[in-house]
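Okay, structure first, notes after.
Only one protein chain is missing; all other protein chains are in place.
Chain lettering (A and B) follows the sequence in which the chains are written, and residue indices restart at 1 in each chain.
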Amino acid sequence: MKHYLSLKDIDSLPDWVSEARQLKEKPTAYKNLGSGKILCLLFFNNSLRTRLSTQKAAMNLGMDVMVMNFGSEGWQLEFEDGKVMDQGKSEHIKEAAQVVSQYCDIVAIRAFAGLKDKLTDEAEMVLNGFKKYASVPVVNMESSVGHPLQALADAITLAEQNSKPRPKIVLSWAPHPKALPHAVANSFVAMMRLQDAEFVITHPIGYELNPELTKGIPLEYDQERALENADFVYVKNWSSYTDYGKVLHQDPDWMMTSKKLGKAKFMHCLPVRRNVVVADAVLDGGQSLVIEQANNRTYAVQVVLKKILEGSNQK
Amino acid sequence: MKHYLSLKDIDSLPDWVSEARQLKEKPTAYKNLGSGKILCLLFFNNSLRTRLSTQKAAMNLGMDVMVMNFGSEGWQLEFEDGKVMDQGKSEHIKEAAQVVSQYCDIVAIRAFAGLKDKLTDEAEMVLNGFKKYASVPVVNMESSVGHPLQALADAITLAEQNSKPRPKIVLSWAPHPKALPHAVANSFVAMMRLQDAEFVITHPIGYELNPELTKGIPLEYDQERALENADFVYVKNWSSYTDYGKVLHQDPDWMMTSKKLGKAKFMHCLPVRRNVVVADAVLDGGQSLVIEQANNRTYAVQVVLKKILEGSNQK
Partner (left out) sequence: MKHYLSLKDIDSLPDWVSEARQLKEKPTAYKNLGSGKILCLLFFNNSLRTRLSTQKAAMNLGMDVMVMNFGSEGWQLEFEDGKVMDQGKSEHIKEAAQVVSQYCDIVAIRAFAGLKDKLTDEAEMVLNGFKKYASVPVVNMESSVGHPLQALADAITLAEQNSKPRPKIVLSWAPHPKALPHAVANSFVAMMRLQDAEFVITHPIGYELNPELTKGIPLEYDQERALENADFVYVKNWSSYTDYGKVLHQDPDWMMTSKKLGKAKFMHCLPVRRNVVVADAVLDGGQSLVIEQANNRTYAVQVVLKKILEGSNQK
C-alpha cells in the first residue's frame, strides 16, 4: 500500500526525475502497465493543469480514468469522528473513502486549504481521511499544505534547465489580490531540501512560511539582495501564515520584473496574474520556464502513477 | 429493445444474482462484449456510488463511457405534450431522447423525485420520457419511484451473506433531517417479493409506503417487536407518502443501534448520516454490510449491461 501524499514519499528525487525524463522521451513506453486499471480523480476544488495532465499521464500508461467534482456532483462530506450528522453533510469520509476505493485502483484527490483556520487546514482532513480509510493508493493533487506533484514537476524542470553544480535558487513572494494557500510554496521548499543548491527565500515581513518547514533556510527580507546572481527565481504569492490566511499588503514593488530577474530563469506554477505577480515582459521573454513547468506536470504524475502501479515506490 | 427500468425487468432474480457473482469473480471476463459500444450516463441529480460503479462496470465490459450532468451542462427539459415552450425550458424530451439515442448504445438515467407532487413524481416523466422516445435501451440509475440497481446489488449481498433457507429480513425506517424519496425502499420491497424470506416492514405511523407496493407484506409499528430474531435489518429513511414528501417527525428513538440490531446484519444503501440514521457502533462493527453492498453495485449494473449487450434480458 503506497501513497504519494508529500515529498517524503519520494525515495530518491534524482532517480524519479531521471525516470520522468525518460517517460517524457517515450510517453507510451509503458502503455500496458495500466491496462485494466482505473484512476479516479476527485476534485474538491477547481483545476486546469492537474485535471488534464493527470488524465493524460494515466492514458499514457493505458489506464482508464474517472473524473468527479466531488462537491457539485456528489455529497457533502463529514470528517469528524462521533458526529451527529443532522446538518448539511450527508456522508462520512469513512464510508466515502472505503466505497470509492472499491471502484478504482488509485484515487487522486484535490482539496485546498480553506484559510479560515490553521489547525483545520493542517489536519488535512480530506487527504488524511482518504489515506486512513481508502484501501487503494492515494495521490495528492494539492492538499491544504502541499502540492507535491507540482514540486516534482519543478524538480524535472530544474534538472532540464540547470547546468551548474550548485545553482542559486530564490523563492520570491509576489503580491496578489486574493488570499492564496501555502501549498505550492511549502512543497517547493521541501523539494529544495533534496537539491544541491544555494536556496534563499524572500518575502515581506509577516509572510514567513511555517517555521517548521523553513528551519535553517536563509531568509532575506530585501528582495533585491536575495535576487543577486540568482540562476532560477520561483515566484509565488501566499497569504500570511502567522496572521493566518490574511492579505497583509499587496505592495506592487514585489512584482517580478525583467530588471529584477536579471539573467535568472523565471518559474511559476500557474495560473499567474500578469502584471500583478509578474510583468508581461518576463512571461513573454525567453527566460520564462512556466510553459515547460506545466508540460512537466504530465511526466511528474506519470512517474508517480507508474511507481504505484509497479508497487515499487517504497521509501 | 430491452430496458432495465424496474425489478419487473428481471426474468429470474436467482439467475441474475448468480451471474453477477460470477462477474465479481472475473470482472473482465467479457471485456470484448462491449467493445465499440458507448454507454451514456445522464445525471439530473447528484451521485457518487452510481456514477463511479456504473463507469467501472462499463469499463469492465470494454465499453466507452460518456458522462453528462444534464441540468448544469445541457438544457432544461420540457415533458408536457402540446406545451407552448415560451418559459425557461429550452428542449423537449421528445427531441432530447431521440437525439441522445443516436450518440450511444445504452443510456442510463438518474432523476430523483421532487417530493412536491405525488402525481408528478409517479408519472416518472424523465425515465418514461426516455423509455418512450429513446431508440436504445434505457437503464434506471434511480428514478422518482425506484432504484432497481440498488435492489439488485442488495439481492447479491443477501445471497452472499445469508445461510438460512428462509431468513428474517426487516426494513426499518430511520429518522433524517431532510425529506427523502421512497425509491430505495420501494425497490427493496419489490426485490423482497422475489426472495424466500420472512419479510417485515416497520416505521412510525404516517410513514406507510405506497399501499399498492406493500400489499400483503406484514407491517409492524413497534420497531422492537419487528426486529426480534431478525437476520438482516435494512435501514432507510423516507418521507411521508400519505402526507406526500413531508417530514412528520425525526424521533431519534428510531435510530438503529447495536442493541436493537442484536445478531442481525446491518444494511443501508449509503450515503448514511451517522448517529442520526444509525449509531457509529453499528457501522464500525462487524455486522455492517454497507461497504460490501456498495461494492456489489458494480456487479449489479454489470450484469444489467451485459444482458442488454447480449440482447438477452427478456422477461
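Assume a contact is a pair of C-beta atoms (placed from the backbone, for glycine too) under 8 Å apart; a residue touches a chain by one contact, two chains touch by 3 or more.
Everything numeric here is computed off the predicted structure, so don't read it as measured data.
Of the candidate positions A:202, A:240 or A:298, contact with the unshown chain belongs to A:298. Which of A:14, A:114, A:211 or A:271 touches the hidden chain is settled by the complete complex: it is A:271. Where chain B meets the chain that is not shown, the touching residues are 36, 38, 40, 64, 66, 68, 72-75, 78, 81-87, 89-92, 94-96, 98-100, 102-104. The chain not shown here touches chain A at positions 28, 31, 43, 46-49, 51-53, 55-56, 59, 69, 72, 177, 250, 270-276, 280, 283-284, 290-291, 294-295, 298.
Quick note on the criterion: only the chains that are shown with their structure count from here on.
Rounded to a whole number, the gap between the C-alpha centres of chain A and chain B is 39 angstrom.
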